[in-house]
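Structure, as structure tokens:
With one protein chain held back, the other chains of the complex are shown just where they sit.
Letters are used for the chains, namely A, B and C, taken in the order the chains are written, and counting of residues starts over at 1 for each.
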Amino acid sequence: MIQLLAPDGTLRADPRFPLDVTPALCRDLHRDMFLARRFDQEALALQRQGELGLWLMALGQEAAQVGSIRAVAAHDHVFPSYREHAAALCRGISPAEILAQWRGVAHSGWDPARYRFHIYSLVLGAQALHATGYAVGVRLDGAQEVVLAYFGDGASSQGDVNEALNWAVVARAPIVFFCQNNQWAISTGTAQQMGTPVHVRAAGFGLDTYFVDGNDVLAVHAVTAQAADRVRAGGPPVLIEAFTYRIAGHSTSDDPRIYRSEAEVDLWRERDPVARLTTLLRAEGWADEEHFEQLDREARKLAEETRAACLSLPDPTLEETFRHTFAQEPPLLRQEREAMSAYQAGFTDGADR
Amino acid sequence: MIQLLAPDGTLRADPRFPLDVTPALCRDLHRDMFLARRFDQEALALQRQGELGLWLMALGQEAAQVGSIRAVAAHDHVFPSYREHAAALCRGISPAEILAQWRGVAHSGWDPARYRFHIYSLVLGAQALHATGYAVGVRLDGAQEVVLAYFGDGASSQGDVNEALNWAVVARAPIVFFCQNNQWAISTGTAQQMGTPVHVRAAGFGLDTYFVDGNDVLAVHAVTAQAADRVRAGGPPVLIEAFTYRIAGHSTSDDPRIYRSEAEVDLWRERDPVARLTTLLRAEGWADEEHFEQLDREARKLAEETRAACLSLPDPTLEETFRHTFAQEPPLLRQEREAMSAYQAGFTDGADR
Amino acid sequence: MITLGQALNRGLRAAMTRDPRVVVMGEDIGRLGGVFRVTSGLQQEFGADRVMDTPLAESGIVGTAIGLALRGYRPVCEIQFDGFVYPAFDQIVSQLAKMRARSAGRLALPVVIRIPGSGGIGAVEHHSESNEAYFVHTAGLRVVTCATPADGYTMIQQAVTGDDPVIFYEPKCRYWDKAEVDEDAPLAAAPALHAARTVRAGRDLTVLTYGSMVRPALVAAQIAHEEGRSVEVVDLRSLAPLDLPAVLSSVRRTRRAVVVHEAPTTLGLGAELSALLTEHCYLEMEAPVLRVGGYNIPYPPARAEERYLPDADRILEAVDASLAY
Partner (left out) sequence: MITLGQALNRGLRAAMTRDPRVVVMGEDIGRLGGVFRVTSGLQQEFGADRVMDTPLAESGIVGTAIGLALRGYRPVCEIQFDGFVYPAFDQIVSQLAKMRARSAGRLALPVVIRIPGSGGIGAVEHHSESNEAYFVHTAGLRVVTCATPADGYTMIQQAVTGDDPVIFYEPKCRYWDKAEVDEDAPLAAAPALHAARTVRAGRDLTVLTYGSMVRPALVAAQIAHEEGRSVEVVDLRSLAPLDLPAVLSSVRRTRRAVVVHEAPTTLGLGAELSALLTEHCYLEMEAPVLRVGGYNIPYPPARAEERYLPDADRILEAVDASLAY
């Protein structure tokens, strides 16, 4: 497992990945993770208060997400699964745009073209094929882009993901599959999910592979950067398995105590991805107290903005879904929509619907 | 690639598979292949004469099929794809039972329980999951059986096959996957199908794997026997990739000249699985001319019986399909069936339907 | 008083106790007991060999269940949510539904596929779909759904006992509904799995519905009653095969019918019922069969679902239209 920053915050030399970590890079990555975590916590609070229908925390996976997305170019298209909130924030997607889906005001809240970040895919693994097809298009265009596709350890069991791995190799698709192995698929541990690590399986399909400490943002960043470079240079598709851990429950509806021990969770809390980089920044003197206080203020502001933006999200109308079902709305559907609207209008606002 | 009998008919020593080939075994395997080929040719003729709607020849794959099925026990359940005619004959399935499907008088012609040989699966890869589930049942029963599942190089791209490989490892299913890589999926060559050999991919999933000369019946037999023994002894599931060649077109509807050269086919004709064993039998003096003449007579008899049995297959009635749709026929469906029968009866036999 | 979820759990336990060949399998159904806890406690009681947590692959779940059935087992599969049954569609439609016919009656596949279906719980996309029509259109499958704890308890046992594959829908919005369930009543005494049930008698019009919509239909019938109109409500329970005799005997009496379901109306079950009623009692009807269903659009975001789902108001609107005809 590739590791450049140990859990205790000390740097590890790895010949394959010469340490070219600058203070600025470390501060940036740390900031991204720190803010993502604060956002995550605020979203959790909002859900507990009934403002979100559901929330899936990225807690513990910030390094895997920030390190990978920061290592590709802004124009490289990304296909997330549904837990990549830290990655989404790095792409400039606003808290409100992320929360819209979980508040139930939309199925997705952002413009995928604007952020080069596809909508979340809740049907596990489906996006692996979309990403592969998109990457084939990149090759046909002769563009210098790379596609980054996220999926989880559980999703790796789906036929779609395996079809995608094979397809990417055969079609020479410029793609980097990024598997966040957080060791759990709801209550199903990886031992019940697969017989070998995903990166070993991917190598069997013919992809170049990396196995990296997913809680080490520097390693994830270095590995993903190298992978993207090689794919951009015409190399075979890559799969990166980032070994990390889902600190929170699967979602706010989940009760992880039923299927895993607190001791296991504590073990991973000690390998926290944010803490180890904080330690490094302090040890190396790359960030002073003022920096951290400033970051705290920023985080608090982000939390407040997140809450305010969430609460002010407009409720959806059924008309929208009608209008978004077809590019050219069929006459019959238009009639159905108009009848529905007329019917709805028959109820005075706030009345029994 | 494991090979014990070279194309020129000479034996090759392989430390992993000590040659314990007896004259009797060689004669039996040769006989199975020889008769299967004659049956295959007769079926082709029947199709050309309009007596079969379609036929898919096993020509060239006799060693892969005979060598593998003869290496497992009679009580080991088999899940074929749709080209395993040689394997089916080895299980005692009659020519008529095999041809029923291709003459269009039934979707399958034999009793899977009687022959421990499942019906053909035309939806590529689907049977890989059925075989895996069946094998899980074998484990739950604590039975000493092994499941043998066939699929092709093309089918290996299906999600179902990959889900099965992973599932078998996770569920410790006593199963041997047997992939006949005949290098073609209709017009699609393996280079357009996969980036690595199937056995390499399977190893990535955690299966024990073998790569064997599929035109060498002795190697296929030895490898499959060892694989079955190990699985029976509680070892991990196995995948055997048998490298062979589809000498004929994909089916009688196919015109292979459009996508591959005669030269390629000729090359493989020289690696004929039956011829090389004939050579060995003659060279070692394990079979005399009388033996071969006797075999010819047997083959001719099989061909005649095949033709006669095929032509005497009764046409299907629609009633049968009605009766076989549910275990307990719903009243509505019974009414529908009775109305249909009454309607059909309204037409004098041989009249305009 | 137990909930529908508990009733299903006890029904499964009874089925597993009765027949050692019954096994339960699916994602997170073992240690966790399923995301809705319907299989809660079963793994502790029957062991991990009979209550199997599977890899995350629906085609794999149904495909291996078929293999287990071929081996003599009676698998009960759980699909975690309605919207995740599609990866298993080929295994269900080409294998599970057709294996008996394809094998000329030689092979039986007693497999039950449990699906927490329909919406109304404010879930994210893919978690609120009513896709029963796909399976009703597929010859070879039995498709049933329960609306009450009592039905959940008996129907799941009947489904497991039969020799045909069954798609078993559980209205997830009703999992927490409570009612008395007589667990000692002999299963043989329960109405047949394919039988519909009149849940409210009436004279002027028949509302044909099932699953999650039975309750709003009853609310509508009560309101209609207070307004002096007598509405009969029939819980179909079995969607394939349909209990046509029961449907016809009710509609022939009331001469008016409204079909209610969450699924989009286009080729939803209402279309088949309308066509059947037209074919069987055309002259007895006094008004066209009217359909109240989901709109013909993808299921909307949670905060719009209340307006998407049929409710007592929309049912009453159709009832009024039919009666005014």
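The rule is short, and it goes like this: a contact is a pair of C-beta atoms (placed from the backbone, for glycine too) under 8 Å apart; a residue touches a chain by one contact, two chains touch by 3 or more.
Treat the numbers as computed from the prediction; the structure is a model and nothing was measured.
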item	value
Visible contact partners (per top-of-document touch definition) of the missing chain	A, B, C
Chain not shown: contacting residue from C:35, C:51 or C:101	C:101
Of C:7, C:22, C:56 or C:93, the one touching the omitted chain in the full complex	C:93
Per the touch definition above, residue among B:6, B:122 or B:327 touching the missing chain	B:122
Contact set of subunit A toward the excluded chain (per top definition)	106-109, 111-113, 118-119, 123, 126, 128-138, 140-141, 159-160, 163-164, 166-167, 170-171, 320-321, 323-328, 330-333
Residues belonging to subunit B that touch the chain removed from view	53-54, 101-107, 122-124, 154-155, 157-160, 185-188, 192-194, 253-254, 258-259, 315-318, 320-322, 325, 332-333, 336-337, 340, 343-344, 347, 352-353
Hidden partner interface residues of subunit C, rising order	59, 83, 86-87, 89-90, 93-94, 97-98, 101-102, 125-126, 133-134, 136-137, 139-140, 240, 263-264, 266-272, 274-275, 278-279, 282, 287-291, 296-298
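Here, only the chains that are shown with their structure count from here on.
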item	value
Separation of subunit A from subunit B, taking each centre as the mean of its C-alpha atoms, in whole Å	45
Distance from the mean Cα position of subunit C to that of subunit B, given in whole angstrom	40
Overlap residues in subunit B, where contacts from two or more other chains coincide	159-160, 163, 166-167, 170
For subunit C, residues that touch 2 or more chains besides their own	55, 57, 59-60, 87
